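All protein chains but one are shown in place.
Just so it is clear, A, B and C label the chains in written order, and each chain counts residues from 1 on its own.
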Amino acid sequence: MTSLPIWIGAILTIGCYSFMFGENVLYSFCEHAMVGFAAAHLLVTGYNNILTMAWNPVFQKGQFIWLIPIIAGAMLYLRFVKPLAWIARIPLAFLIGAGTAMSVYRSLSAEFVKPIASTAGMAWNTPNNIIYIATVLAGLAYFVVSLKEKSALGQGFQKIGKVGQALMMIGFGASLAGNVGGTLSYLIGRMNFLFGTWLGIIK
Amino acid sequence: MKGRSALAVLVSTLTALVVFAARFVDVPVITVTSQRIMEWTVVVAAFALGLGAVNLARVSIKNISARRGKSWWLNIVTLVFLVVPAVTGIALGPNHKNYLWMYNTFYVPLNASIVALGVFWICSASYRAFRLRNLHSFLLLASSTIVMIGSMGLGQKYLPYSPKMSEWILNVVSSAIMRSMGIITAIGMAGVGLRIVVGLERRPLAGGDSGE
Amino acid sequence: MNRLAEWLSNIDVRILQAGLVIVVVFALVNPMGLSVPITEGATRAYESINSLPAGSKVIFAVSTNPGSAAEHAAMGPAILKHLVKDKIKIAFIPTGSQATAYVADYVNQAKKLGYKEGTDFVNLPFRAGDEKFVASLGTGFKSVYKELPSSPLWDSMVDIKSFSMWIDISGGQSQMWAIAHIGDPFKIPVVSGVNSNMIMNLEQYLKSGQLSGLLGGLAGGAQYEVLSGAPASGVASMDAQGFGYLWIILLLILGNIGYLTSKKAGTAKGGVTGD
Partner (left out) sequence: MIKGTVSTFGALVLFIGAWLIFASGTKRGKRFSIRRVAGIQAVDEAVERCTEMGRPVHFATGTGALDSSMIASFAIMSYIATKCAQMDTGLIVSAGLPEIYQISEGVVRQAYVEAGKMGSFRAENVRYLTSAVAAYEIAVDGLLHRENPGANLMFGPFNAEAMMIAERGNRLGLVQIAGTNSFLSLARFVATCDYVLIGDELYSAAAYLFRDKEPDRVNQVLAQDVLKLGAFLVILIGTILTSSGNGIVAKLLAK
């Protein structure tokens, strides 16, 4: 016996798929409903966070230090008040500062030094290793733009870079295959819902 | 106006410096301050999560009252699906069964189905747009075909070497080229990050005014 | 020949799209039970998790959203079952705001498998901040969860070093946060389950040892099911995915037959610089 949520889910799923027959009212309804709910969900989780992390400590336990982030957070909403909109930049700057510090650190450590160290620790001994190291070098060479075009070094880098560019296509091809696989799983998920959960055809 | 931007830059630079320094040196003052900052950002970021909802509500209400566009009534749909879950979730909490019921009944099928439309674009693009127009597109399509064949059971059954070839592309060529691109991207991210921190890049901060 | 080529390149695309749906549904209704090719990333994920001693603690970080749920539908439950079987203690953490509903799902599954909250697993609430939040778990694990009631398991989780692994189920961002702020600095192995379009970008971190395992999408889940000897929904969907791939490859060939023949005839539209 299928229940009400499953029926609603099925109707909404079909509504979204109706987009394949051009834009229509049912699809637009679904899209607008989704946009609304997505924003609501963020609001709800955000509210819950503020409540448990800052509001309750201040007003139940008297930890007044948490007033600082509460005030800073509230300042974000001044962006909707025209003359005071600039104040919203300050807490935003706080978020951006902390976020950027994190991402710069991550970029330079986990995504720059560590991969280089790992590659430098390889030896030119097996065919696969040789291809691997050469590919990394060719890929790097492609993005070097400062060497003089006319110089032998610059020309050499450009030639290696051309090979790197071609090898990139193989990487992108693999990415594309992954993309196909991913979107197929979304389709499978929906079809499992429609033909399994809803209609009961798939066991 | 200048002083205001300078204040924002000062805040972001100081925050970034403390947090960044705490990653490298083990000085208690810095470590503790950085930890405090991180706790506070979690709260401030939680406030930021609601910005979208407020903005969306404002725009929707404006469109409804101005009857803007031929399908202005769709803004009512947005508003209903914004307000009802928001009130329920705030009153009962995000883990209450009534809120989760709404989420699972409405939001999950909507979001999953809209994402699942992507496969149809892949479908029409493979037929109409992915052309063997030059060496590059040949390499791209050949490698993607090999990886696709190699990751399905049919391929393993009828072309026993296909999983090995696919695995080779992934583990050697693709992995190596993605490593070089990862290194390059990381340098770029660090560059942009440093620009933002020292205030050379003002646009992300100026974004604070664009409430509309 | 030319007329055939012209016909082949002018099929209404909606018919081809409907064909894809039919092929996929057909394979879902009539599974052929074909084998699942296993990748190195999946094998390493299984082996790393399998080598955890009973009683050790892991973080099970989830940032699934409804959009990526289909990709994670097999790997999440498969890993969870394996953890429960090996008696590993779990801390569930949602790292994305939409993941709370999915964490609730995992918690229910764990309870069904006989796990008890407070002694076998803890369910930590969502915190905003994305990368900043993950980083603050490393520097001060408990300080972002001050309000949580005491329980035997929660009290034994002192800081990030109490954990022997970070298992990350996500769309493709949070595992990098985990690597940079948890895995590398604290030498905690990170096993990552991602959407299939991300495995190519992450393969290199498997090679460098920054990841201890990598599962890609539905297929990755199916591979884990096979490795842990418990085939379930993932394996059942693999035939459908294979048929979908086949359909797409067929379209690629069809489209290019039309293109190449019309190019020979000189009617194809060319670009400016084509390299």
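As a working rule, a contact is a pair of C-beta atoms (placed from the backbone, for glycine too) under 8 Å apart; a residue touches a chain by one contact, two chains touch by 3 or more.
These numbers were taken from a predicted model, which means no experiment stands behind them.
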Which of the displayed chains are touched by the chain that has been omitted?
A, B, C
The listed residue (A:M102, A:M169, A:L187 or A:I202) that touches the chain absent from the view is A:M169
For subunit A, which residues lie in contact with the unshown chain of the complex?
19, 23, 27, 31, 35, 105, 108-109, 112-114, 116-125, 133, 136-137, 140-147, 149, 154, 165, 168-169, 172-173, 175-176, 179
Touch list for subunit B against the chain that is not drawn
23-26, 114-115, 117-118, 121-122, 124-125, 128-131, 136-137, 140-141, 144, 178, 181, 183-185, 187-192, 194-195, 200-201, 203-204, 207, 210, 212
Considering the whole complex rather than only what is displayed, give the residues of subunit C touching the chain that is not shown.
184-185, 197, 200-201, 269, 271-275
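Quick note on the criterion: only the chains that are shown with their structure count from here on.
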Connecting every touching chain pair, does the picture come out as line, ring, star, complete or other?
complete
Of A-B and A-C, the pair with more C-beta contacts is A-B
Could you put a whole-Å number on the gap between the CA centroids of subunit B and subunit C?
16
Find the geometric centre of each of subunit A and subunit B from their Cα atoms only, then give the gap between the two centres in Å, rounded to an integer.
3
Would you pick out the residues of subunit C that each touch at least 2 other chains?
17, 20, 67, 69-70, 97, 100, 125-128, 130, 132, 135, 144, 199-201, 204, 207, 219, 241, 244-245, 248
Sequence positions of subunit B contacting 2 or more other chains:
38-39, 41-43, 45-46, 48-49, 94, 103-104, 107-112, 114-116, 119-120, 122, 135-136, 141, 145, 148, 151, 170-171, 174-176, 178-179, 182
Listed in rising order, the residues of subunit A that touch subunit C in the complex are 20-21, 41-42, 45-46, 48-49, 52-53, 56-57, 98-99, 102-103, 105-106, 109-111, 114-115, 117-119, 171, 174-175, 178-182, 184-192, 195-196, 201-202
Looking at the complex, which residues from subunit B come into contact with subunit A?
1, 4-5, 7-9, 11-17, 19-20, 23, 37-56, 58, 71, 74-75, 77-86, 89-90, 93-94, 99, 101, 103-120, 122, 135-137, 139-148, 151, 168-187, 189-190, 193-194, 196-197, 204-211
Note: in the complex, subunit A contacts subunit B through residues 4-5, 8-10, 12-13, 15-17, 19-20, 28-50, 53-54, 66, 68-70, 72-74, 76-77, 79-80, 85-86, 88-105, 107-108, 111-112, 115-116, 119, 128, 131-133, 135-140, 142-143, 164-181, 183-184, 186-187, 189-190, 193
